[in-house]
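A single protein chain has been omitted; all remaining protein chains appear in their positions.
Labels for the chains are A, B and C, by order of writing; each one numbers its residues from 1.
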Amino acid sequence: ERGSDGHVNIIYWQAPSILNPYLSSGTKDIESASLVVEPLGRYDQDGALVAYLAEEIPTVENGGVSEDLKSITWKLKSGLKWSDGSDVTSADVKFTADYCMNPEGGCAQLAKFEGVDSVEIIDDLTVTVTFGEPKPNPYGPFMGGQSPIIQMAQFENCTGAKAPECTEANFGPIGTGPFVVTDFRPNDVISMVANDNYRDAAKPAFASLTFKGGGSAMASGRAVLETGEFDYAWNLQLAPDVLAKMAEGGKGTPVSAFGTLVERIEMNMTNTSPDLPEGERGTVMHPHPFLTDVRVRKALSMAIDRDLLVEIGYGQAGRPTCNLVPAPLAYASDNTDCLTQDIEGAKALLDEAGYVVGSDGVRAKDGVRLSMLYQTSTNAVRQDFQALIKQWWEEIGVETELRNINASVFFGGDPGSPDTFQRFYADVEMYANNFDGTDPESYLAQHTCDKAPKPETQWQGENMNRYCDPLYDELVAELGRTGSLAKRGEIAKKLNDMLTKESYVVVPLVDRGRVSAHANSLGGVILNTWDSELWNVADWHRIK
Amino acid sequence: MLDQPIAQIKGLRVEFQTKDGPVVGVKDVSFDINPGETVCVVGESGSGKSVSSLSLMRLVEFGGGEIAAGELMFDRREGGQIDLSNAGQDLMKEIRGDEIGMIFQEPMTALNPVFTVGRQLTEGLRVHKNMNKKQAEERALELLHQVRIPEPDRRMTQYPHELSGGMRQRVVIAMAMACEPRLLIADEPTTALDVTIQAEILALMDRLKRETGTAVMFITHDMAVVAQMADRVVVMFRGNKVEEGPVEQIFENPQHDYTKALLAAVPKLGEMTGKAYPEPMKLMGVEGQKIEPIKGTEEVILSVENLTTRFDVKGGFLRRNVAQVHAVEDVSFKLNKGQTLSLVGESGCGKSTTGRAILRLVEPQSGKVLFDDCNVLELNQNQLHKVRQDMQMIFQDPFASLNPQMILSEQVAEPMRNYGLASASELQDRVANLFDRVQLPRDFMRRYPHEMSGGQRQRIAIARALALNPKLIIADEAVSALDVSVQAQVLNLMMELQADLGLSFLFISHDMAVVERVSHQVGVMYLGRIVELGPRARVFENPQHAYTQSLMKAVPIADPRQRKSERDLNFKPIPSPIHGLDYKPEPSQYLEVEPGHFVLTTDSGY
Amino acid sequence: MTDLSNQTPLAPPRSQWLNVWDQLKKHKGALLGGGFLVFITLAVLFGPYIWSLDPQKIDYRARDFRPIYHALFDADAKTAWGNPLGTDQLGRDGLANLLAGGRTSMAVGWAAMLLTLFIGTMVGVVAGFFKRLDGPLMRLTDLFLSLPILPLLLVAVTLFRQPLHSNFGPEGGMFILIVAIIGITSWMPTARIVRGDVLALKEREFVLAARSIGTRPGAMIWRHLLPNVISPIMVSATLGLAAAIITESALSFLGVGFPSDFPTWGKMLADAVQRMEEFPERVMLPGIAISLTVLSVNYLGDGLRDALDPRIRGR
Partner (left out) sequence: MLTFTIRRLILSVPTLLFISLVIFLLLELAPGDPMAQVPLTVPPEVKEKMREALGLGQPMHIRFWKWLVQFFWIEPQVMIDHFFGTTYAVGDLRVISWQTRSPVMDTVVQRIPQTLWVVGTAYVVGILIALPIGIYSAYRQYSVFDQCGTFVTMIGFSIPPFFTGPLLIVVFSVQLGWFPFIYDTTHSVDDWDSFLYQLRQMILPVMVLALQTTAQISRYMRASMLDNLNQDYVRTARAKGLSESVVVMVHVLRNSMIPVVTVIALGMPAIFGGAIITEQVFSVNGIGSQLITALFANDLPTVQTLTFIFAMLIVFFNLIADILYGLLDPRIRYD
């Protein structure tokens, strides 16, 4: 029964700063907003699509998606009400699209609406989204936590340049979700109560909810697992032994699930020596002196013991992987050849490539020493990884200098800074990346030649390693044209293998899952890495 | 009852625990103090005078001292005699301030800077006499009247720093007298003050003693003061009592060598009457002293014309000047080579400022300072640097003018370094020679200022001034802070140097007897102006200006048979030297009463 | 007949520093502090040659060893004589890390402290001595007080890391950068205190006296002012060393410090906080090392201050 279970406390160690997912794409903001505003459909814990506000998920089979893959028609459930009591109509859906696609708004989810030509209202409950080109995956708009439906009445005057000025709306959107915001303190805490107009009269079980943000993963883990002050803690990025120790506290349980997040090492194919003039440094003009040799790259990968990395860094929240696309099953390659460490093999490979050990223990060929700069963002686990990998590489005769950079600089795209991951003024770098939803097309397309960051594009671009293979580009184009799921899977696997086991340009290390924790008295938690973790909060309840 | 002494000190021995083991402050001292009697304790610096008095108050403990032996019998107001040396601090608390009052050596620091005078005065009264605030204030006001502070009502709400030194000392006295103690201990209450204020305070204490019958233990090293105040005298020397007796006996028939030396060293006003030129003093225990008049020359070395120095008083919005302190106003004089010109006058009349202005340590407003025919006031920094080589200054306070962190040889060597006069090896020799010159043992060279006695320190200052072979030395109260015996040595040294090297001195002092001893010329200053200027003999023997005359009267005479009575003294408060910006002082005009003897005819403010 | 001449204790002339040393010897705290400081300095300098285990050597099988003293009260604890202070979660030797970390921390601490003192004293003395510069310099102090350290660091890293890196190597370059940043962001309190003291000193007569004997401003500051502000500088020094060691660790925390394979006490402490309950020694050891160093510098500073002050020394 709605509201019968009292109060629930959620803690995120990153605090939400806004409740409008169209103005911020931070996970904390999207997930907190998912308590209030809902999309037409969501991905479930297995990545399958589930209808939320929509009657059902449109597909080619049920006629919701046109044969030419150029349009998709959504039908809203009838009788849906906003939390202020007004009806949800297709106008709201269209408004949502217009809101985000407004060229002046700086919408954070614009990518979701990529290729959308128009959104038409068919009737009060039906809208059709038309794409300019065939879209094999038409579930961009209105699917998942990133693109929920917002109320037209509330946001009508907040479009375009005025979007950021509507503080009240951005802090307390009217939604269809199980909870309603009563008090929003940016970057601190959100207080919510159950939505009286929620479509399921029996839900949510909790009458009120506090969403606390801030602190550290350590503190939030403690609050749930050791002291029981909170019921749910998000994303406990802690060393496995620390987490295990905390779990002994007995007040709660860590839960984990896997998505597509892969911790990887990227190899730089260009020379970034500081001696090169600015403008040429780190561009395709100067190929890397030794990383362009696939044998070196492979040897580097072979020297790594991924099992140990997982054991030390992630425990139950990680598993070794050799794939850039580890999931979903349809797209995951069966590539496992990198899983066993082979130091001797690596040495042999380097010998074969002509790199011989010098007096200082570092291999060299023709005066080119295997000496590398290995950069990553500052983070305890990554630093441990760096230390381990450095040791292994040193064993095979590769000298490694470590550098770690403040995450906000490393991942910030400031073209003026030499330390961004796009600029990649290092030989190898390590970070994690994933893709939205379940379709890896745009993810794989990041490694085409034209996406290489270069001075002309202000160092923007996603092809960090400046990998360039015309074959790869062609295959990506083909993927864009292919509609059949099976065929798409095949191409995607091929692309994945080209980057990993064939060229070792990208050296995946760990398939990183998500660990969160809930109090033992909190029932109904199903961890979902494909959508907001709080996707089923309406089902949460207190175990008596 | 009357012949029972108020306090008896028997065999007192006080030790201090220091890092280098125990130091004996007082070895063995015994004497009595009878009711209504003034006992003067004299002795050189460090002889244990203060320590004895502090022991009587049981305050030595707070300075790290310990009464190692002896009895301190004190006759309480009620309840007869007790031995203070083993009384508890609780009991002492009752006695201190109530039955024994104490006036401390340093009036400048003895008052708490952050409380008003009124508050500090009433504190003791409220503790001992159980008065309420109002009663205590009334009584405090009465006390301030008694010590003759001008405008006592206003003083109650002022802070110590707002009072002049003399006023502060009077507040301290009022504080000590507050509860009408049976015994008053005065530890050098006037040493730091100038003659007129000193005379005033001595008169005041004398009157209070007469009116209330308090016994006084008066500590000093100034024999003239002793002669004026004492009934009995106790002479101390290095921790021991060496002589005791009625004042006349001590002065007329001293027994102990030290007492004799002490008395011999006292310069007496009038000693030089009839002599045209200054000459060194005869000292005890110094063999083969040659005493010859120092003539000097008639060649002018320094000529000051219409020197005016004013300090800005800032205030108001944007810190503009709102008024000026007219510290030196239209001063002119000439100083001859090899001679000494003395400036005398009250505290704050502008003596030091005149000296500093000549060296441009303060920037004068206008006037001319001709030194060797170049106008010092027009020089730029580099030229000034050069001229300072020939003009040196000895400062008022020898301790303050030496850097506490620097060893002495360095300080003496510094001027030579500044002018690059000697190479490193030569430097040591020259410093050593200077030490010899001022009669300091060479092994003092590695010492620090605080390891020296006051007289020794002053000699260092002199050595430093001599280092550059200057032609002129400005000696600002160079001997005021010293013991008489040391003072005599230093004076002799200066005169000897003058005779040998042909130095000229501008001698600034408020001690008339000393001035009489050393000067060729004397200038009397009052409120920034010279009111009388002339040859020493003329000014001393025939003072013309009213201020000079009263100054002469205030000088204590080191002869117990010539006591001054309070009625002879006629004090006028000094007017303020602060005037508004639009105040235009009139130029000074002088009348030449005798050849070379000038007297101010225009208004001086006196 | 009493001897009336001046009796002067004829102490043999000794050098100034011998005096200071004699005085210092009498200060128990200073001796202890100095002794410990010498010990720890020697240990971090030469320790790595004696205990030659590579602090970065990861021996995964030997991870999470406890210090050997642990065996005293817990016989089952994983201990090994090869790792007397235990190992960390990657099997790196605790003792070797402590020694290597000490090297960096002490170096950073001392260098940054000296820089802080240098800038602070300079600014303070100049502001106090030259009236005209007082206002501007004090406003400059306000400015530095309000500068946020993190952006400052990021700017410095962006601008200077590469040149420093190529000239001094990765560690050397970072060392200079960190020391410089800590130095320029923490001199302000020293400057304020020194300025206050100099203002008071300037009114003292010996400064006037020095001027009258022709001392030029430079020499004035050097000979007369600086030696007399030693005492507040000493206090700043003690606090400054601790602050620098801690700030360094906070910097690595923020990802702008030393490379991660470069242990420092602060970083060891910060890293170990997560496992504080299970392995208290990992926080305690670097923590104790920092505290003891700071304490001994404090005591040594106390002693030195007393020893350098001739007024106290004489007693």
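Operating definition for what follows: a contact is a pair of C-beta atoms (placed from the backbone, for glycine too) under 8 Å apart; a residue touches a chain by one contact, two chains touch by 3 or more.
The structure displayed is predicted, hence computed values, not measured ones.
K.L.:
In the full assembly, spell out which visible chains the left-out chain is touching.
P.N.:
A, B, C
K.L.:
Can you tell me which of A:W74, A:F206, A:F435 or A:W540 touches the chain that was removed from the display?
P.N.:
For the chain that is not drawn, the touching residue is A:F435.
K.L.:
Among B:E106, B:E180 or B:E305, which one touches the chain that has been omitted from the display?
P.N.:
B:E106
K.L.:
In the complete complex, the non-displayed chain touches which residues of chain C?
P.N.:
Given the touch definition above, chain C has residues 135, 139, 142-143, 145-148, 150-152, 154-155, 157-159, 192, 235, 239, 242, 245-246, 249-250, 253, 266, 269-270, 273, 276-277, 283, 287, 290-291, 293-295, 298 touching the missing chain.
K.L.:
Considering the entire assembly, which residues of chain B contact the chain that has been omitted?
P.N.:
57, 59, 62-63, 89, 93-98, 101-102, 104, 106, 109-115, 123-124, 127-128, 159, 161-162, 172, 175-176, 178, 314-319
K.L.:
Which chain A residues would touch the chain omitted from the figure, given the whole complex?
P.N.:
11, 15, 17-18, 20, 23-27, 103-111, 161, 163-165, 167, 170-171, 183, 185-189, 191, 210, 212-216, 218-220, 222-223, 226-227, 229-230, 249, 407-414, 416-417, 419-420, 431, 433-436, 442-443, 460-462
Simple rule for what comes next: only the chains that are shown with their structure count from here on.
K.L.:
Which chain is most central here if centres come from C-alpha coordinates alone?
P.N.:
Minimum centroid-to-centroid distance belongs to C.
K.L.:
Counting only Cα atoms for the centres, state how far chain B is from chain C in Å.
P.N.:
Once rounded, the distance between the two centres reads 47 Å.
K.L.:
Whole-Å distance, chain A centre to chain C centre, using C-alpha means?
P.N.:
Between these chains, centre-to-centre, one finds 44 Å.
K.L.:
Hey, what residues on chain C touch two or more of the other chains?
P.N.:
none
K.L.:
By residue number and range, which residues of chain B touch two or more other chains?
P.N.:
In chain B, nothing touches at least two other chains.
K.L.:
Considering the complex alone, what residue numbers of chain B touch chain C?
P.N.:
Those in contact with chain C are residues 18-20, 237, 242, 256-258, 261, 284-285, 356, 359, 361, 385, 388-389, 392-393, 395-397, 400-407, 410, 414-415, 417-419, 441, 443-446, 448, 450-451, 453, 461, 464-465, 467-468.
K.L.:
Can you list the chain A residues touching chain C in their complex?
P.N.:
Residues 218, 238-239, 241-242, 245, 274, 308, 312, 377-378, 380, 383-384, 386-388, 390-391, 401-407, 409, 416-419 of chain A touch chain C in their complex.
K.L.:
Over in the complex, which chain C residues touch chain A? Could you list them?
P.N.:
56-58, 60, 64, 89-90, 92, 154, 157-158, 161-162, 165-166, 170, 254-256, 259-261, 271, 274-275, 277-278
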